[in-house]
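Before we start, here is the structure in question, set down as C-alpha cells.
Every protein chain of the complex appears in place save one, which is left out.
Chains here go by letter, A, B and C, matching the order in which they are written, and residues are numbered from 1 within each.
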Amino acid sequence: MNTILKIIKLSKSFGGLSALREITLEAKQGQIVGIIGPNGAGKTTLFNCLTSLYYSTGGQIEFQERPIVPEVAETKRRLIKSCAMLFFVLGLIWVPLFWSSIVPHTFFKVEVVLLGIFILSIRFFLVRGLMRFQIWAWGLIFVFLISDLWFSIWWLTHLLSLGPMIGTGIPLYYFTVPWGIIAGPFSIYLISQLVLRKVRQLYGFRLGPDAICRLGVARTFQNIRLFFNLSVLDNVKIGFHVQMRSGVLGILLKTRSQRDEEGLTEKEAFKCLRFVGLDGRAFDLAGALAYGEQRRLEIARALASNPQLLLLDEPAAGMNAQESSELIRLILKIREKGITVLIIEHDMKVMMNLADNIYVLDYGVLIADGTADEIRTNPRVIEAYLGGGTAHAAT
Amino acid sequence: MRWQLYKKDPRFVFLSLIFLAVLLPWLPLGASTNYVLRIMTTAVLYMILALGLNIVPGFTGLLDLGYVGFYGIGAYTSGLLSIHYDLSLWVILPLAALNGALWGTILGAPTLRLTGDYFAIVTFGFSELVVLVLRNELWLTRGPMGLPGISPPSIFGHPLASDWEFFYLILLLLMIVLLVVTRLQNSRLGRAWFAIREDEIAAQCCGVNLIRYKVTAFAISASIGAMGGAFYAKWFKFIHPDMFKFWESILILCLIVFGGMGSIAGTMLGALILIPLSEVLRAVLPQGLFNARYLIYGLVLVLMMRWRPEGLVPFKRAQAKKAKLAQERLEI
Amino acid sequence: MENLLDQSSLFLQQLVNGITLGGVYALIAVGYTMVYGVIQLINFAHGEIYMLGAFLAYTMVTVLGIPFFAAFILTILVCACFGIILDFVAYRPLRNAPRLAALITAIGMSIFLQNLAMMIWGSQIKSYPRDMFPAIFLKPALSIGEVSMTWIQVFILSITVVCMIILHLIIHKTKIGTAMRAISQDKTTSALMGIGVNRVISFTFAIGSAMGGMAGVLVGLYYNAIFPTMGYIAGIKAFAAAVLGGIGSVPGAMLGGGVLGIAEVMGAGYISSEYRDGISYAVMIAVILFKPSGLIGRQIGEKV
Partner (left out) sequence: MRKLGCFLFAWILLTGATWADSIKIPIAAPFTGPLASFGEGMKNGALLKGEEINAAGGINGKNVDIVLEDELCDPKEAATVATKLANDPKVSVVVGHLCSSSTLAALPIYRGAKLPAISPASTNVSIGKMSPYYFRNVYRDDFQGLFLAKYVKIVKGYKKVAIFYEVNDYSMGLMLAFMKEAKKLGIKVLGTEAYTADTTDFKPQLTKFKMMKPDAIFIPGYAPQGTLIISQARSLGMKNVAFFGADGLDDDLMVKNPDTEGLFVTTPFLPDKAGPQAAGFVKAYRKKFGKDPNWFAANTYDAVGIGAQAIKAVGRNREKIRDYLASINSKDRAYDGVAGKTYFDKNGDCLKEAYVKKIKNGKWVSAEKQLQ
C-alpha cells in the first residue's frame, strides 16, 4: 500500500497567531484516516491548506509524489529576490532611456510618455508576481528580456543617431553604452536559463485549488457550500467539470463530441445520485433538500470528480443516530471503490468504527496518532479533550 | 402529450415571440409605423446588449459598470472599417466581436483577481478612459466631430434603407445572440459560471479555474456588446463620443436588474418594457421635465433592489422550471 | 535665467492650485473612506450630496437671503441629516443583502438625486453672487512674485486640515469612534457587544455627508460654478483619492486627495489638458491593480 498523501512539517500562521505548527501526516492508498481534536485545533485550517485555499507558511505537501505545496528553500527564495531586484533596477533605468530615444522621433509625444509609464507599471507588477512565485511572472519576464535585448542592440548600433537625454541635455550614449554592456549579456543568460528549464525547475510553483481538484483531491465543507439555486442534478454535473473537455467553440457549434459528453455526464450524474441514494430528488433545487440529504449531495458532488483522495469535513455533524449509521455505510461503500478518505469528525461513534488510523490535533500541534484503540486510551488525548485530570476513557 | 411538453419548452416560447415580431411591420399602424419600428429596433438592440451584459453580473455575479466601453469600441470599429475600407456588415460583425473580446481580455485578465467592488470601479474607469480616447485621438476617430457618412449595411448588394429592413436585420442578430447565450447557459461553461455566481470557494474546489472562466465570461460579454455597437454604427450612419457615456451602462444594468439577473427571458422582457417606456414618457411628460426619465430609471434601480432583487423573472424560478421540464422530457 | 524664474513660478503656482484641489478631493474622499471603512459599501450617492451642499448654500443665500457663514453652517447640518436619511432609506434595508444589491442601489440613488437636482435647479451652470461672501476672499493672501494664493485657498486648506484633525480625534479618542472601528471589523459581533450598529452607521453617514456638503460649498466659492452633474465627476475622483490613500483610513483620504489633486493639475499643466480626467482614472486603476491596500491602508486578509 503506497502512501498517497504525505504532509511534512506543515505550518500556517495568520500574522502572529500560528494555527498549525509542524504537522507531519500520512495517508495510505484505500485507507480511512481520521483527524480529531477540540474546536479551534486547526483541523479545518489543515484541510484548507491541503486544498491551497490558504497559502501555508512552511512545510511541504505531496500527493502521489507530486508536490502540491512546493518546499521553498531559503537559497531559492534569496536567488529569486535578488533576480527580482535586479530586474526592478534595470526597469527603472530602461524607461527614461526608452523615452529619450523614442520621443524626439515621434509625433505622438503624449502617447509615448503614457506607454512608458504603462511599461514601467507592468514591471512593478511583475516584480510583485516574482516575489510570490506566480507562474505568469516568468512568462512576462521572458517578454521583457527579449525587449531589453532588442533595445540594447538597437541602442549600441545607433549610437550616433541618439539625441540628448530628455530634460538634461546630456548626450544619451553616456547611458546607453553601460546599459548595453549590463543588460545584453544578462538578458541572454536568463533567457537561456529559462529555455534550458534549470531556473524554472529550481522555482517550484504553487497549485491552485482547481488544479489540486484536477489531480484527484475532492472535498466537502464544514458548513454546507452547495449551489442552492441550482438543481440537484446540476450540482453533481458541476462536480464532473474536471472530467469534461468541451471548450467554448465546442459548445457554440454543439459538436458531436460535446453532445455525447453531455449525455454521458447526465448518465454518470444519475449513477452518482443513485450511489448516495438521492436519485428521487434529482430535479429539485439544492436549497429544497433536507439537511441530511444536502450533506449527501455534497459528497456526491465530490465523488463526481472521480477523486483518489476524498476529504470529509465533519460529515456527521448535526445528524441523528439513524442518519449517521447510513453515513457510515456510505463511507464504507466509498472505501470499497478504492478511494482514500480523510475525515474530520467529533462523533466518536462514527470515528471509532470507521477510521483505520487517527491523528489528534490540539492547538495546531499533533499530539497523538495511531489506531482507534490506541487513541482511546492515550492519556494526552483524554486530557486535551476533557481537560483536567479525569482519567476515564471517552465514550 | 408531446404538445403540452412543447408548450412549456422555453425555446418554443422564444420562437413564437420572434415570429410575432416578424409580423410587426405589417401591422396597420398608419403614419407612425416607421417611428414604432425605430423604437422596436432600439428595444431589440438593447435586448442584445442586455443579453451580453447579463453574462457578467447575471451568470458570474460580477458587477460590470464599463459595458458601454465595449459598445463604443464595437461602434467605432465598425464605423472606421466601413469608412476607410468600406467593408460590408457581414465582415465587420465578426471583426468587431473579436476586437471586443480582445479588449475584454486585456481589461479582464489583470483585474478579475479583485474583489467585487474594486472590479466594478476599475471597469467604470475603463469605460471613461475609452470615451476620453475616442474624444481626444483626432487622428483615429475625428474626435468630437464624430464619424459621419457610415455606409448602411447591404444584403446581396441591396443597401438597406427603410426601417423594416433594419428591424428584420436586428431580429436576425437577436436570434444569433439568443442561440449563443442559451447554448452557453446549458453547457459546461454555463454551469461553471453559475457555480462561480453561487459560491466561488466551492466552485474552485470543484475544479473550476476562477480567473480563466471569469475572463471568458468577460470576453464573450464584451464581444456581444461590440457586435451591438457595430450594428448601431451601421444603422445610425453617424457616431459621436458623447453617445457612449457612462449613462448607457447604467441603462443596460437597469434592464437586467428589472428583468431578472441571470435569466434570459427576464432580461429580454426588461428591455422590451423599459426602452419603449422612455419614448412613451417623451410624449407624456411636459416639455420642461424632459430629463425626468432618467429619474425614473434611477428609481427603478433602487426600488427593484429594495423589494424584488431577483427581478421580474427570478433566476431561481427559471432554474426550477428548467429542471421540471428536463424531468418530464426524461419520462417520455 | 528669466525663463528659469518663469518656469519655477509656473510650477509653484500649479502646486498651489494642486494643493487646493487636493484639499477639496480630500474632504469628499473622507465621506467615501468612512462609509466604506464601516460597511464596505462604495457610496456612489456621496458625490450627489457634495453637489446638494453647493446648491443648498446657493439657494439659502440667493433665495432666503441668509448671510454666508450662517448658510455655510446650516448647509453642513442639512447635508448631515440628508446623509442619515439616505442611509435610512436606501442602505439600511439592504444591510445584509448581497453586496451587488447595495452597490446597484447606490448607483440608482446617485442617478435619482442628480436628476432631482436637475429638475429643481435646472441644468445651467449657476454661480454664487459676487456680494455673497466677504470680498477679502478674492484678494491674494500671500504672493511671492508671480505666485499668488488667495484667501479663499487658505480658507479651504485650513478647513480641510481642521476637519481632518477633528475626525482623527473622533475616530481614535471617542466612544463612538471605537464603535465605528469595531463595526468595520465585524458587524455582528459588535452588535453582540451592545453597540447600536445602525445608530453608529447613521453617525458615520452624517459626518461623511457633512464633510461632503462643506466641500460642495467651498468648491462653489472657489470655482464660482455649480451645476447638477458636478457631483458625479468629483465623486469618482474623490473615490480614486480614497483608494489611493488606502480605503478605510482617514489620513489616507487626506494624503490620497492631495496627491491626486497635484497629479491632476500637473498632468493638465504639463502633459496634456485633454486627458485631465483620464489621469485620475489611470491613477485609480493603477493603484487598485498594484497596491489595493493603498499608500497607508492595511492589507485586508481574505478569511475563508
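We take it that a contact is a pair of C-beta atoms (placed from the backbone, for glycine too) under 8 Å apart; a residue touches a chain by one contact, two chains touch by 3 or more.
Bear in mind the structure is a predicted one, so any value in this text is a computation, not a measurement.
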Shown chains touched by the chain that is not drawn here: B, C
Chain not shown: contacting residue from B:Asn34, B:Ser154, B:Asn186 or B:Gln327: B:Asn34
Selected from C:Gln40, C:Ser148 or C:Thr178 as touching the chain missing from the view: C:Ser148
Which of C:Asn17, C:Thr75, C:Thr160 or C:Ser249 contacts the chain that the document leaves out: C:Asn17
Touching residues (missing chain, whole complex) on chain C: 6, 9-10, 13-14, 17-18, 21, 122-125, 127, 130, 138, 140, 143, 146, 148, 150, 219, 223-225, 227, 229-230, 233, 265, 268-269, 272-274, 276-277
Footprint left on chain B by the chain that the document does not show: 16-17, 20, 24, 27, 29-36, 38, 135-136, 143-146, 148-149, 161, 236-238, 240, 242-243, 272-273, 276, 279-280, 282-284, 287-288, 290-291
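The rule is simple: only the chains that are shown with their structure count from here on.
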Selected interface, B-C versus A-C, where C-beta contact pairs are more numerous: B-C
Chain of greatest Cα-centre distance to chain C: A
Mean-CA-position distance for chain C and chain A (Å): 41
Residues of chain C whose C-beta touches two or more other chains: 272, 275, 282, 289, 304
Contacts with 2+ other chains: residues of chain A: 53, 125
Interfacial residue positions of chain A with respect to chain C in the complex: 14-15, 48, 53-54, 110, 113-114, 121, 124-125, 128
Parts of chain C lying in touch with chain A, wherever the complex brings them together: 271-272, 275, 282, 286, 289-290, 301, 304
Chain C residues within the chain B interface of the complex: 36, 40-42, 90, 93-94, 97-105, 107-116, 118-119, 123, 232, 236, 239-240, 243, 272, 274-275, 277-278, 281-282, 284-285, 288-289, 292, 304
